[in-house]
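Sharing a structure below in structure tokens format, with a few things to ask.
Only one protein chain is missing from this complex, and each of the others stays in its spot.
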Amino acid sequence: MKKEIIITGYGGQGIMQAGNILIKAAILEDKVTTFFPSYGAEMRGGAANCKVIISDEFIGSPIVYKPDYVLCFSRLAFEKFRKSLKPDGLMFLNSDLVKIENNIDVLVLEANTLSEKFGSKIMANMAMLGLFIARVKLLKQASMEEAIKESFKHKGEKIVNLNIEVFRAGLDCV
Amino acid sequence: MKFEMPESLKKTPQHYCPGCGHGIIHRILSEVIDELNIREKIIAVAPVGCAVFGYLYWDFDTCEAPHGRPPSVATAIKRTNPNKVVFTYQGDGDLAAIGGNEMLHTANRGENITIFFVNNVCYGMTGGQMAPTTMPNQVTTTTTQGRTEEDGYPMKVCELLSNIDYVHYLERVAVNSPANTLKAKAAIKKAMENQLNGKGFSLVEILAMCPTAWYQTPVESLQMIEDTISKAFPLGVFKDS
Amino acid sequence: MKKVEINREYCKCCGICIEVCPVNVLSVSKEFNTSGVHPVELIGDCIACGKCYLMCPDFAIEVKEND
Partner (left out) sequence: MIKLMKGNNALVEGSISAGLDAYFGYPITPQNEITESMSVRMREEGRVFLQTESELASVNMIYGVAMTGKKALTSSSSPGISLMQETISYMAGCELPTVIVNVQRGGPGLGNISGAQGDYFQAVKGGGHGDYKMIVLTPSNVQEMYEMPKKAFYLAFKYKNPVMILADGVIGQMIEKVDLNELAKYPDEDEVFNASDWALTGCKNRSSRFIRSLIMEEGALTEHNYKLLEKFNKMEVEVDFEEVSTDDADVVLVGYGTSARIIYDAYLNLRDSGFNVGYLRPKTVFPFPSKRIAALADAGKKFMVVEMSSGQMVEDVRLAVLGKSEVQFYGIPGGGVPEVETIISKVKNMM
């Protein structure tokens, strides 16, 4: 098993955070994993993406050209990555931010709306991770939640729990 | 007063031109090191320029730095060896031209090192080209009609650095007369003591003769400092905080 | 009594010591040293003021007790 994932959108949407949570969860399950970020002069607002590979064996190149899955948070990224998706690949779309024609085969989630229900729109990334894991079952819910906990523990228990709640809400959307 | 060669100086003839100021400065610097009994703690940084061969004359640990970089080399030596006494010995090309940035930032960090800046208003080793400190109208091999406004104005390092808060001590001296040489030695001693007392960045600018590149006799060059150069570069203490 | 000692081999005959000597007892010798320089020599009664030592750029002059 080797799955290649691209998470993409704008800086500030938690793109890198979402990728980091995936690799942390992967390590908890003793998988081999790599994370490669786009990096640039822009810290916020510019296009950003990260490439995550989760595998049972040694990973060669950490760079992903033909992803199995794309988690997409912007129109620009949607146009760019829909073409590179593997034939049997899946795209997950934050439909609060990207409106698409009905006939395209993608999984959509109004992730910002969902996040706002919990009091903040900056947890759309957690909602999308929930949807992704529920659909693909690449990693276990428990290890994802452990990874979320690890990632937010410096911000306190309240924030950890809130993120886990949004993640679970995303899970329930499949 | 003792008028005998200091222990920190090797007993050897030296390569400088007749009447060159370096020999005098080498000697008074060595006398200070003997008087402060710090010879075994010295790590000196020589520049690129006539004084690159400092190690031939100084009997203490010495290294060479690339052109302009002695302040960086000295910063690193002092930071990793705070118990050593670290000084750089630099000319005007080295310190004020190619090494201007290192000079500014080393001063701005208030590094606890000492810089001896030998200003002879020209590039001596390469044959007498214009330096940042070259006098207006001075003839050099690259200002054959004399230095003009287009070539810039003499750079006053002490005045420039005196605006930096973290600088502890700045003095300009000369070695063109017995009295001035004694003042120069006192300034060198004070700058070294500052380092020993952890006071931070000290720089002594020493106006020195370069008869060869000034197209003068050694005796005329003493007078040139008196009449012209020390007018453009006034002697005195610029900072002592 | 202290007086000037000149290292003839180190001397480059720049003339600075002659210039600064207050009692004019230093002069250029007629002989050559091995570098072909006419070294400075003492020609009168030195008062051991040390000015020549202070200004000699060539480590060639010391003022020492005469033995």
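Should a chain be cited, it is by its letter among A, B and C, assigned in written order, with residues numbered from 1 in that chain.
By our rule, contacts are C-beta pairs under 8 Å (C-beta built on N, C-alpha and C of every residue); 3 or more make two chains touch, one makes a residue touch a chain.
Because the structure is a prediction, the values reported are computed rather than measured.
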Omitted chain's touching partners, listed by label
A, B
Can you say which of B:K84, B:K183 or B:K199 touches the chain missing from this structure?
B:K84
Looking at B:F3, B:Y16, B:F60 or B:F238, which residue reaches the missing chain?
B:F60
Which of B:Q14, B:S72, B:S177 or B:S221 touches the missing chain? It is B:S72
Residues from subunit A at the interface with the omitted partner, ascending
20, 23-24, 27, 32-37, 39-41, 58-63, 65
Touching residues on subunit B - with respect to the absent chain
39-43, 45, 48, 52-53, 55, 58-66, 68-69, 72-77, 79-81, 84, 101-102, 104-105
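As a working rule, only the chains that are shown with their structure count from here on.
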Gap in Å, rounded to a whole number, between the CA centres of subunit B and subunit A:
62
For the complex, give me every residue of subunit B touching subunit C.
1, 3-5, 9, 11-14, 16-24, 27, 57, 175, 177-178, 181-182, 211, 217-219, 222
Considering only the defined contacts, which subunit C positions touch subunit B in the complex?
2, 9-10, 12-16, 19-20, 48, 50-51, 53-59, 61-64
